[in-house]
Every structure is written in structure tokens, then in C-alpha cells.
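A single protein chain has been omitted from the complex, and every remaining protein chain is retained in its original position.
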Amino acid sequence: MEYAPAKFHKSARTLPEPGEAFAFTPENQAKFDAYVTRYPPDQRKSAILYALYLAQGQQGYLTRAAMQHVAQQIRCTPAEVEDVVSYYTMFFTKPVGKYVLNVCRTLSCALLGAERVTEELSAVLGIKPGETDPTGTFTLVEVECLGACDRAPVVMINDTDWHERLAPEHVRRFVEDLRARGKAALSGCHLHKEQGAGGGGQGAR
Amino acid sequence: METVTLTLDGRAVTVAKGKTVLQAAIEAGISIPYYCYHPGISIDGSCRVCVVKIEKMPKLQTSCSTICTDGMVVSTRDPEVVEARAGVFEFLLINHPLDCPVCDKGGECPLQDFSYTFGPAESRMDFPRRVFDGEGVKGDVDFGPTLMLNRQRCILCTRCVRFMKEIDADAQIGIIDRGYGSEIATFEERGVHSLLSGNLMDICPVGAILTKDYRFKSRPWDNPGVVDTICTLCAKGCNTSAWLKGKPEWARGSRLIRMTPRYNPEVNGYWMCDIGRFNYHWIESETRLRRPMMRRGAALEAAAWHDVQPRLRDRLQEAAAGVRFLVSAHASTEELFVLREMLQGLLGADALKMVTLAWTRTEKAQPAATRFRVPAADAPNVNGARDLGYNVGRGNDGAADLGELRRAVEAGGVTAVYVIDGPAGSLGNVGWLAAARQSGTLPLLVVQGVLVSELTAVADFVLPGATYVEKDAIYTNDQGRVQAASRAIAPPAEALEDWQILVNLARALGLTMIYETANDVRRALAAAMPGTPYGEAERLVFTRPIPARNWLQASNPSERWKWDFLYQDLPPVKGHSVQMEGVPLQGAYPVIPLKPVG
Partner (left out) sequence: MAYERVLTKHVNEPHSYTLDFYLTQQRGYEALRKALTLDPNDIIEQVKASGLRGRGGAGFPTGLKWQFVLKDTPKPKYICCNADESEPGTFKDHVLMERNPHLLIEGCAVACYAIGAKVAYIYIRGEFYHVQQVLEAEIENAYKAGYLGKNIFGSGFDCDVYVHRGAGAYEAGEETALIESLEGKRAQPRIKPPFPAVAGLYQRPTAVNNVETLCNVPLIVLYGSEWFAGLGPEKNGGPKLFCISGHVKQPGVYEASMHTTLRELVFDYAGGMIDDRPLKAIIPGGSSVPLLLPDQLDTPASFDAVQKAGSLLGSAGLIVMNDSVCMVWLAMNLLHFYRHESCGKCTPCREGTDWLFKLLGRLEAGEGRQKDLDLLYRVSNNIVGKTLCAFGDAAATPVISTMKLFRQEYEAHVREGRCPLPAPWRASRPLFAGAH
């Protein structure tokens, strides 16, 4: 076992891509302008995460051009934007696949096979955690606790959707299903379903 | 002033209300290590080495963030504190490269010094050290036009981040990534572009941020002399220290090797700008005027002062009342005072109208919200000239007006111009003056200055003077504060201090001047202007570089004060006190009060 591979003592840093000229679409600009009113007028910086989500939603990941645009919107320096971007795990500074598979690896999920899930996904997709497959469909990422430990192992797809109880033996079928049916293949959050009386999954007992 | 009294290591210590335990310890001379704390910027509490034990508090507390209260009982030597501190030092050093022998900070490095005092004897870390060479991003990089950044050495105290945000007001430095991967960076690796960038080297407690100017030039123990002086490159008058190298042959012959800011809460705080910090190489450059010169036909030839003096006297007497003076506002108050006395002695009370003061203005590009504003006026003594009765128009707020002089010269009504020049360009555009002399419209041009210029090229007499680090002199900054600049090095070759040149000239012209030293001039100035700040002029403190066997003994008291009480950058003093050994303690050295934090 490699307990001290290079990445554990070498900087993982890469310069974000410069990217093409970036500006919010009119819709996103309107959304941002509306959103920023939630905060006091002299605290525009509070809206930075929202602005970054908008930018990431617009082009899939955050380029330097996007960060500079966000800096203008927020009225701060681009260094402050990169500082924030690099701190939070949900922002990408290089292109990612259509589906980013965020596999929870923390204790509760690991106890029920999350490590095996990652291994299986890695084998099925032919990529290591942190990589994107050549077709640009999947990016595999190991993440820390997603807060759904009762439905372990859990996978977050992109930054919006959940798939719960992904057993290692179901991984191959899951990937095929996701390829074929897209997000319809996901279980979603069990609480989120309305299937009639009592059938919505057990939220709490 | 409201005070509180607390017990620090068994001693009762009384400090002003609102001070932190760390500040109280520093004032009381009790050594507590710290990195993220800096008196000039906000408190962060992140480095964790300043922990102390405070009675009735459950955990160890960071002294930098704990406000003193009455009756508080603090220990910095409790075994629990000693152990905790050593533990944090071990953490700080597990990834810090021990390249002190090749690091420019070595010898004046708080990490080095404090680790020796407070750290464990050896590290138990046996994994490879972290290296910040990422994909296409290097750990050791260019950090803008003036700085270098070595991320390997960084201990993430974030002083630089806070300085740029709070003082410069342009947050160019951020942290990239988080946790163990955190590193200091600028957007796109652009580096720091700021007029205040040099301060980052001062506040960096390790050798992570270094100035290119000082890099590989010297080691602290090679700099036995430090002189407390002021910067005269603009109207602000920052208090500075001029560092002198003991072995100038190792620095291309120059002795002056760096300028650093000296704390003055009223003027510059802890900071200075890059102009004053880096623009000193001209002082010991090839373009300095080293000996007097006289025009013989087409050629300007070197001559001895005693040959120049009578010729100059004769020519000026020929020119008689048609002589005009063009004086840079870099001239010290002593020089302006002697000039005034000479002119009024020769020509009567309103003789000062023959003098035109010159200075330039440059609007400095700085963020609107900066807390360290560099003024536009590029000369140190416009206010000094004003106070002596010279016409300076709107002073520091306005531009010098050379128009009247130019019209008079170009009309042919001026028989001679006597120029007292400062650093390059300090007179502004004077091409017209050179042209007038060249064309013969102006029959006589005398240049007293420090650098070869377009004027010295056409002058009839060139008189080599001294720069602001080569003479004891006083200047009045834009606040009207009279400050002393000390003589750190001697003027080159036959160059003389400017007040001396003027006194010699006055004597040659038949006046009686009894001044033997610059201090005599200041005494006369004080007598002439009682009740003004100049009335105290002769009491101003000038310092000298102090020769010593080693660096520890070298620093003059004021510098030592800074090290001991502000940065604590000195190696630990063990056994007996060597604090003032070999340092002459005459005169009263002003004790500068700590700036309240928060």
C-alpha cells in the first residue's frame, strides 16, 4: 500500500484554465442581480458562492475568465475569488464529465462497501478517482460524508442529484442505466418521493 | 490613561486597558513567540505558538487574542505551556525546509530564533517534506517585479494576505486550496504589483517572501551597521533604517544594502513604500559627482576646491544682482537656512525672491482605500522652505512654478543661475535651462548637486554635494513634522556636505559665518526661530552605524528596540544580558509607544 504517494506531499495545484471571454448570460445576470439583494448592499461578497454556481452552471467549470467576471460582479479582486473557489470542493477548475459521480467514502458509507463501489466504478469506467473518461461522460470523485449515512453507500451526481444505496454489485448495472436513461436512472433522495400514503420511504421513525 | 494590572510569570505588569497579553508581555520584556500576530495588522490567532496559561481559563489561550484584565494571572513558563508550544513548533517545522544556510532570512528569522528557544530539539517527522511544485506551478517563484516567493518555506501565517487586504487595500494575495495543501498565491501567478510590496518581506516571519533587491546580497551578520534615518524621496518622510554592509566588496563595492521602515506611529506606522526602499542604488552609482569641476573652454575639468572657490567667487561677483537660484526642495533645512543667511547678508531682506524652489509631483497609482498613501510631492522639504520664508506657492499640494525664472532666463535678463540639485529629475524639466546656457543666453551656470545630469554637462562650475544618507540634516514633512536624517556613509571622494559648500561660498563672498558643523547651523536655526519646531532642531537625535564584533552587538539601540519589542527577531539572549553591551547609550533615545491594536 502506498501510504505516502507523491500526491500526499506534493501540491495538487494547477493553474485554472484561462478560458474564453466570459460573462453571465442575461438570464444568469438577472438571477444574480435579484439574488444579491438578499444581503446588505455593502456585502455583495456574500453572493460569491451563488455567482460561482451560476458561472459553473453556465460553462461546466470555472475558468480564470469566469473568476474575473465573478470578481467584477462581487467587486472584489480575482485573487479573492480564486481563494474561495479553491477552498470549496464543489467547484471545478478543469472540465468534468457530463456526470460527476461523487462517491461518499466516509465511515458510514465505507462500512457498507463504499470503497468497493469506488473500485467497481473505477474498473467499469476505466478511470481512477479524480479522472474523467475519454468520452467526457463520467468523472469519478471520492468525497467526504454527504449526510445520507442511512442510505449508504450514497453517490451524488453532479452537484444536484443523489443515488442512494448503491451496492458494489449493482455498480455495472447502475452505470449502464445512467448511460441509457440519464438522470431517470437515479434513485433520488428517498425523502423526496411522493408515492402516496406512507409509501414515500421512511424519513424518520 | 486607564490601565490594568496583571501578573505575568509572577511579575506585576501594568499596561493600558485594551492591550493583549502578548502586548503586555512584549512591553514587560517577557519573550513569547508569535508569527501570525503583527502589531500593524489584524489579529488572526492562527499560528498558535503564543499560547499561555491563564488561571481560571480551562484551556491554554493564545496571548495575541486575549485582552488583559485586572488580576489576570498568566504563565508563559508553565510546563503545560512549554510542552504545547514545543508541539506547535514541531508542527511548524515538519514541512518547513531547513535550508537556513542558503535562505536570506537566516540569522534574522523569527522561525529560526524562536524554534531554537522554544521548539523541540529534534523532529519526529520521517515522511518526505511537502513540496509545492504542482502541475505547471512551481513552489519557488517570481512574485511580481520586486519579490520572490518560496512556498516551501511558508508557514501560512497569512500576514501577507492581511497586509494586502488591510493596508494596501488591494487583496492580490490569496490562499489556494485548503488544509495541508494550502498555499499562498496570486491570481494567475501574476505576483504582487504594489507600491508597498517591499513591506511583505518585512512582515514575512520566514524566508518565504524576499525582495529581489536584497536576495543573495548579504547575511545579517555581514551588516554590522544600521543607521536610523528618514527617507527623503517624497514629502511623507518615512522613518527608515539604512543597512550597511561590513564587506562592501561582496556587494559590488556598495555599502548601503537595504532600506527598511522604522516604526513611527505618527508618520509611516510600520511601513514604507517601494520607492524609498528600492531607489537607493544611485547613491553609490557611477553617475555620482565625486569632485569639483570647472569649465575650461569646451571641456569640464576636475579641479580642487581651493582652485574652484576663487573663480566661482569672481564669476558670481561679475554676475552681481542678475544671479538667480534654482533650488531643489531636496535641500535640507540647514542648507536653506545658510542660503537665506548668505543671500540676505549680501542683498538685503527681500533677497529670497531670487530663489526659485523646484520639486516634481507624481500621482502614485494606489488603491483608493489604501491605508498607506504615498504623497504626490516627490521632495522632502517643501515645508521647510516655506517655513524659512521661501516662496513655494501652494506647497506640497501644488506644483513648483519655474515659469517666471524660465521667462527671465530666456529673455536674457539673468546673468547667472546657481542650481542646487537633488536626486535625478528632482528639478523637473530643465532642458530649457541647459539650452539657454548652451546658446549663450545664460552666461553662467553653476550646479551644486549629486548626480551627473544634462545641467552638469553644460555647467561652468559643478560642485559635488552629499545625498540624504551622507549628511546629518533635517527636513520638514508634509505634516509639518521636523525630522532628522542621519549620516550613514561618507560622501564620495571630494564631495562635501551641501551646507559646507554654501558656507564656503558665503565666506568667499566676504560674509562671516562661524559654522563649523551642521549642528552649529541647527543651533543658529533654533535661535532664529524660537517657539517653532525648529527651536528644538539641535536636540534632534542623529545616529551612527555602530561598529561591533558581531551582528548581535551591532544594532543601534533603536533598531534593537524594534527587534526586542516589535518583531523579537533577535536570537535568544542566554545567560547574561548583552542587550546594550558595546552600544554607547548617550543622549536620550526616544521610546516609541506601542500602537494600540484593534
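Each chain gets a letter, A and B, in the order it is written, and its residues are counted from 1.
To be clear about the criterion, contacts are C-beta pairs under 8 Å (C-beta built on N, C-alpha and C of every residue); 3 or more make two chains touch, one makes a residue touch a chain.
Keep in mind it's a predicted model, so treat the numbers as computed, not measured.
Interface note for the absent chain: among B:44, B:170 or B:334, the touching residue is B:44. Of the candidate positions A:55, A:79 or A:146, contact with the hidden chain is made by A:146. Among A:110, A:124 or A:185, only A:110 touches the chain left out of the display.
The chain not shown here is touched by just one of A:125, A:156 or A:171, and that residue is A:156.
Considering the full assembly, B:175 is the residue among B:6, B:175, B:231 or B:379 that touches the omitted chain. When the full complex is taken into account, the listed residue touching the unshown chain is A:84, out of A:84, A:125 or A:171.
Of the residues in chain A, those that touch the hidden partner chain are 1-5, 7-8, 12, 38, 40, 43-50, 52-53, 74, 76, 83-84, 87-92, 105-108, 110-113, 115-116, 118-119, 122, 128-131, 140-152, 156, 159-162, 188-189, 191-192, 194-198, 200-205. Take chain B: the residues that touch the chain left off the picture are 43-49, 51, 59-60, 62, 65, 84, 87-88, 90-92, 94-95, 124-125, 127, 130, 155-156, 158, 175, 177-182.
In this text, only the chains that are shown with their structure count from here on.
Interface residues of chain A facing chain B in the complex, by the touch rule stated above, are 4, 9-15, 18, 64, 67, 76-83, 86-87. Taken in their complex, chain B has these residues touching chain A: 127-137, 139, 151, 170-178, 181, 183, 185-189.
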